[in-house]
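As you look at this complex, bear in mind that one protein chain is not there, while each of the others sits in place.
Presenting chain A:
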Amino acid sequence: MAKIRVEGLKKSFGSNHVLKGIDMQVEEGEVVCVIGPSGSGKSTFLRCLNRLEDITAGKVYVHDQNINDPSIDINKARENVGMVFQHFNLFPHFNVLKNITFAPVELGKQNASEARASALKLLERVDLSDKAEAFPSQLSGGQKQRVAIARALAMNPDIMLFDEPTSALDPEMVGEVLGVMKYLASEGMTMIIVTHEMGFAREVADRVIFMDGGYIVEEGPPEKVFGSPEHERTISFLEKVL
């Protein structure tokens, strides 16, 4: 059974048609990397998967639930879908520990001491045990993004969405974040990653999706999309970035 199923998804901002008809699905444990030029609709597509954007047409099923159905509890649905943002979006008025424990405690998933214990474990996993009491402003970009990943994992989701997680980082910090993501992938997490890191996509993805102009132009295993792309637009894009 597919974890995510998208049928005929369209999204417009006024007269600007960003997504013009997307059909795809993601299986359990699959790692999907979405690549493509700026403005191709990659990020918008990702944001439609947890209803950060309301869609214009089509259907989005997550765990076989139509998330745009007004009768469903979207907050409940989002608990199972973690998201990591390009600009981290850590809560600046909370320290690292509180950033991670806030949602599970506030939503009654865990009590304060349980949440603290699992937060410390998560921090260990992202190699930031010594920063538990630090505030976001005291962290480097790479550290912030690793805290953001830990924060998303604290709700114990089974799908993770990554929206250009390394684009705002200095080059020397990209590796540490990708490292954490690789580890997650190896644990069998279902992941959809919008990225410009072609090397990472080639290495980690089970499937690569190339988007352009609001459509999925080409998709397949990384060796096929990167090694022998079929579509002309894929070829010209890859020529520019590789």
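To be clear about the criterion, contacts are C-beta pairs under 8 Å (C-beta built on N, C-alpha and C of every residue); 3 or more make two chains touch, one makes a residue touch a chain; residues count from 1.
As a working rule, contacts and distances are computed from a predicted model.
A chain of the complex is left out here; the name its UniProt entry carries, from "Glutamine ABC transporter permease", "NADPH-dependent glutamate synthase", "Probable septum site-determining protein MinC" or "Alpha-ketoacid dehydrogenase subunit beta", is "Glutamine ABC transporter permease". For the chain missing from the display, the contacting residue among A:76, A:121 or A:231 is A:76, taking the whole complex into account. If you put the hidden chain back, the residue from A:33, A:115, A:152 or A:225 that touches it is A:152. Against the chain not displayed here, chain A makes contact via residues 50, 52, 75-76, 78-79, 81-83, 85, 87, 89-93, 102-103, 106-107, 148, 151-152, 155.
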